[in-house]
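Removed from the display is one protein chain of the complex; every other protein chain stays in position.
A, B and C label the chains in the order they appear, each numbered from 1.
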Amino acid sequence: MADPMKIRAQIKGDVAEIRVLMSHPMETGQRKDSDGKIIPAHYIQTVTVALNGKNVVSGQTGGSVSRNPVFGFKVKGAKAGDKVAVTWKDNKGDSRTDEASIA
Amino acid sequence: MKNYLIPLAVLLVAGCASQPTGPEGKLRFAIDSMKRDFQAKGIAGMDRLEADKLLQTCNQTGNKPKPDVAEAIEAEQAVAIRLPADGTHMGDWKEGEKLAQSGRGMTWSDKAGQPNGGNCYNCHRISKNEISFGTIGPSLVGYGKLKGTSLEAQKNAYSQIYNSKAFSACSAMPRFGHVGALNEKQIKDLVALLLDPESPVNK
Amino acid sequence: MDMIRRTVLKGAGATGMLAGLLAAGVLKPTLAYAEDWNKAAFEAKDINEALKSLGAASAADHKDLVIKAPEIAENGSVVPVDVSSNIPNTTSIAILILKNPFPLSSQFEFSNGAMTDVSIRVKVADTSVIRAIAKADGKFYSTQKEVKVTVGGCGG
Partner (left out) sequence: MKKRIMAAALVSLCGVLGLSFATPSLAQKKDETIAGIEKYREMLGDDNPAELYEMRGEAAWKKPAGPNNVSLEKCDLGLGAGIVKGAYAQTPRYFEDAGRVMDIESRIAWCMMTVQGISEADMRKRPFGSADKPSLMEDLVTYVVTASKGFKIAPPNTHPQEKAAFELGQSIFHVRAGPYDFSCATCHGQDGKRIRLQELPNLTKAADNQRAYIGWPAYRVSTSQVHSMQWRINDCFRQQRLPEPKYMSESVNALITYMAVMATGAEYKGPALKR
C-alpha cells in the first residue's frame, strides 16, 4: 500500500497555499536496472485537489514528474479550518487520498 | 565487528593503552584501526590499505617531505614512467574529452575489466564548453596554447598524467598510468585533449 | 470493459483486485490507465505531436504567462518549475520539456477558486527548453524558458 502524503495547507489572506508531497517512484519505463532490464513504467497519472469536497484542481501527469512528487497549488476564497483532500491514481491502478485542514 | 552487544573491554583497554601521542604513533594507530575495521568489497581488496613508500612518506610528513626527500621520491617515480614504445603520444582529443568527463572506475561498485574514466573534470577546468568542473586542481584551459605540440611537450603531458608524483612528490593527483588505472591509448587521448590545437581546450 | 476499468480504479484495494484481473486475463496491462488521462498527449514523442493532442497546435506568446525555473539545475532529475497565468479566464496549464523522450510532463485544470498557478518538480533529461501552455477563453497561449542541466558529483 502506498505511503501517506504530506499535505501542508496555510492561509495567507484569503488564499490557501497548498503543498503536497507524495511517496511514489515515478518510473518512466525508460530506465534500465543494473542487469540491463527495462524497469516497468510506474507513475501517477491523475492528481485531484478538493476544497471542502468541491473539486478545485484536476491534474494529469506523466513519468517525467520527479520521484516523490511535490505539487504546489493556490486556492482563493478559503479559510482556516477548511478541508483539503488530495487524491492520486497511478498507471498500475493504485490510488491514495489524504486530507488536511487549512492552518 | 562481531558481538556488538558485548562491550569489547579487552579491545578497548588495549585501545586505550596504545592510544598514541606523537604524530607517527597516531598515524600508525589510525592505519591499524582501518585495517581492523575495513573489509574487501568487489574489486576493492584489503591490499589497497597497504601504502607504498611514497604514500608512507606523504602520510608521515603531512604531504610536506623535506626538499631532498621530495626530490628523491620524484626521481624514483620518474624512473618508473613508461612512455609509449611506438614514440607517439597524442591520440584522439574527442576520445580524450569523453574520458575526461567520466568519473567511473576503481570503486567497489565498479566491475573488474571495465575501462576506467579519467576523472579529469572532477578536479580541473579543461574545455571552456563544460561549465561543470572542479577546482581541486588548476584550470587547464589553453594548456596546449601555452605548451605547444613539440615532442617534449607531448612527453611531459603524458608523464604528468602517467605519474604526477614524478613532478610533485605528494601531489593530490592520482598516478593514473603508474597504478594501471589508465592504459597507453587512454593517456594518449588525454594528451591530445590537452595539446591538440583542434581540442576545445585550445579553441 | 470501460466499466470494469473504472470500478477497478476506485478504492484502496485496487492494486490487489487489478492484479487478480490481470492474472485472469480480463484486463490487459495497457488498459490500466486512470480516467481522464490524455494518453495520446502523454505518449507523444515530440513537442508538435504533444501539442496537437492537447488541441494546442497553434499557441501565441503571452507576457502574462510566466515560468519560474532555475537557469541551471544541479540535478536534472529534480527541477523545480512554477507556472502562473494572469491571462483572464485561464482554465488550464500544461508543462512540456522539449528534449524529454515524452515532452508533456503535466496538465492542470482549475475551477472553483483555484488560482492558475502551479508548482511542480520535473525530470529534465538534458539542457532543454521548458514550455508552458495556458488555455484561456478557448484559446492557447505559450511561453518558454531554458534550463541548463549540469553534470554533478564524482560521476561514479
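Keep in mind that, in the parts below, contacts are C-beta pairs under 8 Å (C-beta built on N, C-alpha and C of every residue); 3 or more make two chains touch, one makes a residue touch a chain.
Bear in mind the structure is a predicted one, so any value in this text is a computation, not a measurement.
> Quick one: which shown chains sit in contact with the chain that's not drawn?
Contacts of the omitted chain with visible chains: A, B, C.
> Which subunit A residues touch the hidden chain?
So the residues of subunit A touching the unseen chain are 3-4, 6, 19, 21, 23, 25, 66-68, 70, 72.
> Would you write out the residues of subunit B that touch the absent chain, in ascending order?
1-5, 7-9, 12, 15-16, 19, 26-27, 29-31, 33-34, 36-41, 44-46, 48-51, 55, 58-59, 62-63, 74-75, 78-79, 81, 106-109, 121-123, 125, 131-143, 152, 155-156, 159-160, 164-168, 171-175, 179, 181
> Since one chain has been left out of the picture, which residues of subunit C touch it in the full complex?
Contact residues on subunit C toward the absent chain are 68-75, 77-80, 82, 121, 148, 150-156.
Heads up, the rule we're going with is that only the chains that are shown with their structure count from here on.
> In whole angstrom, what separates the CA-based centres of subunit B and subunit C?
Centre separation, subunit B to subunit C: 45 Å.
> Just the number, please: Cα centre separation of subunit A and subunit B in whole Å.
46
> Express in whole angstrom the distance between the two chain centres, defined as the mean CA positions of subunit A and subunit C.
Chain centroid spacing, subunit A to subunit C, equals 13 Å.
> Residues of subunit B that touch two or more other chains: which are they?
Nothing qualifies.
> Using the touch definition from the top, which residues of subunit A touch two or more other chains?
none
> Which residues of subunit C touch subunit B once you look at their complex with the stated criterion?
Its residues touching subunit B are 72, 148, 150-156.
> So in the complex, which bits of subunit A are touching subunit C?
Those in contact with subunit C are residues 1, 15, 28, 30, 45-46, 49, 51, 54-67, 69-78, 89-96.
> Could you list, by residue number, the parts of subunit C that touch subunit A in their complex?
8-12, 14-15, 17-18, 32-38, 42, 77-79, 82, 97, 100-102, 104-115, 117-123
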